[in-house]
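Okay, structure first, notes after.
Of the protein chains in this complex, all but one are displayed in their positions.
Up next is chain A:
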Amino acid sequence: MIRNVAILAGNDLAIGVKNKTLYLILFIPLFVFLVLRLVDGDKADFAPVNIGLLEGENYSPAMIHGLQSAERVFTISWLPDENAAKQWLGERLGDGILIPSAAGASDCALIVLEKTSLQTVAIVESVTALQRSLEGGSGGWIAEIRPLRESKIQRQMLPTWILVLVLMVGFIVLPSQVAEEKEKKLLLGLLQTPVHEVEWLLAKVAFGMTSISIAAVLLHFLTGDGAGPDISLSYLVFLMAGGFCFSAFGILVGFLCRTQATARTLGVLFYLPLLLPSALADFSKTLNSVAPLLPSYQFYRPVKSILLEGSVAADFFVELLMLSGFGALCLLASYLLMKRRWLM
């Protein structure tokens, strides 16, 4: 009995190696290790706080002097206006912006990415300590703290869920469907009809984009969070561009696999690295500098900005172009593989 169990377990292991499922077991710990390395570690805590100040605004000279002299704790970036400053903060180039509040020149509003984050607490503590050491216990330079994005936590999570759906259709649903059609020779059967290779590819992309749209609409409906009429077109444009890009990418992944099992594994191997660095980019400077290299971030950042900051699609023309171009390249590669009847 033990011998048979060992033989069968060995066989399962061989199947795992053959259909590449075993790669997942090796890949996930490696991936987590890599992501943890990319998330800001202890060193990041000692980095000076980068504070943005607006040019031409009337700041308290004592505060400016204090911030400038505490150069090991603060670095100052001068920014032309409030909009530029918010964009600067949104891109995580700095940690916070100090804007003179209406109450008086000595009071400032601190604008941060997340009002309740540990980083915000650290900024407030450092500024308060500096103010106390220079002026004693009277008043405070920070009169109020404002988050960059004025929205509920549910809404702030929405772009991440949208990214999850788009990548799920792209890398979990489509590759295994394409691989199944190849494995069962259904695709070859369809190509015996007047169907052209391009038509089949476009049908698959249309399926991917429709699935993504339905899931997104359902998500908005169930969370009770509708996009306003002014941003809905921009949002739709990016949803379609992302749907196109990742559906095409998923189809290509499907074409690179001989079997469904391989496609599922390869799908996850693409899914996690595209999802996590983009979704976690706001939490780490290191990840934030790595994430723009990923196509998923070119989708996530505009969607987040459109949904949470009221940006429009025109502000992200380059990202739109990159998503469309990358999708088109994937489709072209799939077409060439299909013409060669590669792994079919």
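For the reader, a short list of remarks on this structure follows.
We adopt the following convention: a residue touches a chain if its C-beta (ideal position, glycine included) is under 8 Å from a C-beta of that chain, and two chains touch if they have at least 3 such contacts; residues count from 1.
Heads up, the rule we're going with is that contacts and distances are computed from a predicted model.
This figure omits one chain of the complex; the name its UniProt record holds, of "Acetolactate synthase", "Na+/H+ antiporter subunit E", "ABC transporter ATP-binding protein" or "Carbon-monoxide dehydrogenase small subunit", is "ABC transporter ATP-binding protein". When the whole complex is considered, the residue among A:18, A:132, A:152 or A:185 that touches the unshown chain is A:185. Considering the whole complex, the residue from A:56, A:136, A:194 or A:224 that touches the absent chain is A:194. Counting over the whole complex, chain A has residues 184-186, 188-196, 339-341, 344 touching the chain that is not drawn.
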